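Structure incoming, see below.
Only one protein chain is missing from this complex, and each of the others stays in its spot.
Each chain carries a letter (A and B) given by its place in the written order, and its residues are counted from 1.
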Amino acid sequence: MSLVEVDNVSHWYPTTAGDRPVLDQVNLSLEHDDILAVVGESGCGKTTLGRMVVGEDAPAQGRIRFDDRDVAGLRGKDFKAYRRAVQVVHQDPYASLNPGLTIEDTLGPAIVHHGLVRRRELQGELIRILAEVGLDATRAFLRRYPHQLSGGQRQRVAIARAMSLRPRLVVADEPTSMLDVSMRLAILDLLLSFREQRQLAYLFISHDFGVVRYFSQAGRIVVMFYGVLVEEGPAEQVIQHPRHPYTYLLLQAIPVPDPGLARRRRRAAIEEHTEGAPAAVGCIFQNRCPFVEPQCRSSRPPLTELTDGHRSACFFPDRVPDVDHLLGAY
Amino acid sequence: MREFFRDLWRILWADKSALTGAVLIVCYVLVAIFGPLFVHLSSFGHQSAAYLTPSWHHPLGTDSLGQGIATELIVGTRPIMEVGLLAAIITTFVGVAIGLLTGYLGGWVDIVAMRIVDIALTIPGLPLIIVIAAVIHSSNPFVLAAILSVTGWAGLARAVRSQAISLRTIDFMAAARIQGLPLRNIVGRQLLPNVGPYVAIHFLLGITGAIYAEVGLFLLGVAPLSGTNWGIMINLAMSQGALYTTKSMLYLLCPMAAIVILQVAFVFFSRALDSLFNPRLRVQ
Partner (left out) sequence: MTVTSEPVLSVNDLTVAFGAGPGAIKAVEQVSLQVAPGDIYAVVGESGCGKSTLAYSMLDVIPPPGRVTSGDVQVRGRALGSMSRSELNQLRSAEVSMVFQAAMNSFNPVTTIGRQVEDLLEAHNRVFDSAASGRAYFDELLGMVRLPTERIWRSYEHQLSGGMKQRVAIAVALLLHPSILILDEPTTALDVLNQRLVLDVLRNLHASLGLSVVFVTHDLAVVAELASRVAVMYAGRLVESGTVDEIFTDERRHPYVAALISAIPSVLAEGLQVRPIAGQVPNLAELPAGCRFAPRCPLARAICREAEPPLVADRTGHAVACHVVNEKLVEGTVQ
């Protein structure tokens, strides 16, 4: 039994120009104690998917199951248990902490509400949690307001808030993209350290394959394009041997901190592949695809298993080059 | 709490007009509480002492019944401020509670409550208050305050609701929901502090509005003219021809001045509230 199952979920937002699809028949599962990374450009539906898993949005069609139970049907005690078990770390550490609350009031109420400690033991517990996330574990720190903290410190408080309820699943939506470079790895390491200590699964949402690779070494990656799941597989497999042209495009776009390599790669112009609209008929990626064939225009490729656990929604997965190709073999 | 007053003092010291307002308000409050202990109105007038010019004994002169105007001003402070404060508490409480709940919850609660708000906003407030006051005809401060609050909450409810709606989707609200916090925590601890500055300013201006409306009721004579307050003073001055003779000039102008100075003091002081309720400005 999986921890989370996303079962044939479709979703759309109403706009004046008709409904805009956000998710299109997405199927996913996340095992206990596992990491699943969702990758795609902005607007691909990855954030909406995360919001559904934490119960902030309900799918228009399909189900989200947690512990084999439909999240939409949870009530009372079961709903409270689900709330405790599934936590979130947001992208923007400036919006994710209430500016009017001290750190103590940010962290404390939920711990008491879920009965994890008694009220008079709360302060000791909070100080222990601060130490756990690498913050200044003092009473003075508990009395601080968010605006007195740096971005990195705020993100640690947000992580403390998520971890304080001892969840079984944490949805991390771009948790490092707004932080300074020197802070990013430390935050990722902190998140990973919790996984080592406890039974904990992550749904990790990001557009940055570099961060995804660092975070989900042993986990899996799914790649989404305009609400459609186009590739899925073990993390290292997808990054080293992408089998969907969109995955390859994302990998190719990443800037590399090596000026020599950057110069060698420069000839591979990317612009004609970044702006094609998603197609309604046939393969959704056809308008951007460098390998497009007539077949792609007429029918939609299903997500097909290629090797063990590695699936791609492409008729010609073997045309997609390996990542070694990016190292300057042009 | 000690920190709160220390911050308050620091903010007032930095903003001298707010400090002036605060000092004036404190003076009014002291007069309202302790004034009646020191001065008394005689239960029947001295016709012989009517319309005296200011003197040591009557610093602001006397009225047509021979009562000292200064004494009447002092005694009349408490009823006015009491009702103004009560009315502001009622409008603020009702407005904030309805605004936060409807804005946060949405759905049918919101739809129903907002139709009621629309009705309350379209009814002209003052005439309605006058009609109700004339029908009920009570001088009980609680009843008066309730009458004065009959439509005043609606504008605040609407404003607080729109703030609650924009706050509802912010990440920290989502995080509170995902933590499973109960509604009273989400509304009381997460939402309320973020509308705090707005509510505080509305509260002060609510006092001024209620005082004006209350004085208006007495001036028009729809509230019972028993006891002494600034509104009754103005009413009596008018009925005794203050508009035509100069004899009761002071009797008319003094309560008006008392009202205007108090209102200006509230407006000045309200400037300090924004800084006081903003943690970013408060804690250095």
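In this section, contacts are C-beta pairs under 8 Å (C-beta built on N, C-alpha and C of every residue); 3 or more make two chains touch, one makes a residue touch a chain.
The model shown is predicted, which means the values in this text are computed figures rather than measured ones.
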item: Partner chains on view for the chain not depicted; value: A
item: Candidate in contact with the missing chain, chosen from A:Phe66, A:Phe141, A:Phe194 or A:Phe209; value: A:Phe209
item: Chain not shown: contacting residue from A:Asp19, A:Asp68, A:Glu121 or A:Asp189; value: A:Asp189
item: Selected from A:Asn8, A:Gln25, A:Gln61 or A:Ser150 as touching the chain missing from the view; value: A:Ser150
item: Of A:Met52, A:Ile239 or A:Ile284, the one touching the omitted chain in the full complex; value: A:Ile239
item: Interface with the unshown chain - residue positions in subunit A; value: 41-43, 150-153, 180-186, 188-189, 207-211, 213-214, 239, 249-262, 266, 269-271, 274, 323, 326-327
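Everything that follows uses one rule, which is that only the chains that are shown with their structure count from here on.
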item: Intercentroid distance (Cα basis), subunit B paired with subunit A, Å; value: 52
item: Subunit B-touching residues of subunit A, taken from the complex the two chains share; value: 54-56, 79-80, 83-84, 86-88, 90-92, 95-101, 105, 109-110, 113-114, 145, 147-148, 158, 161-162, 165
item: Partner subunit A, residues of subunit B touching it in the complex; value: 170-172, 174-182, 185, 189-190, 193-194, 196, 279-280, 283
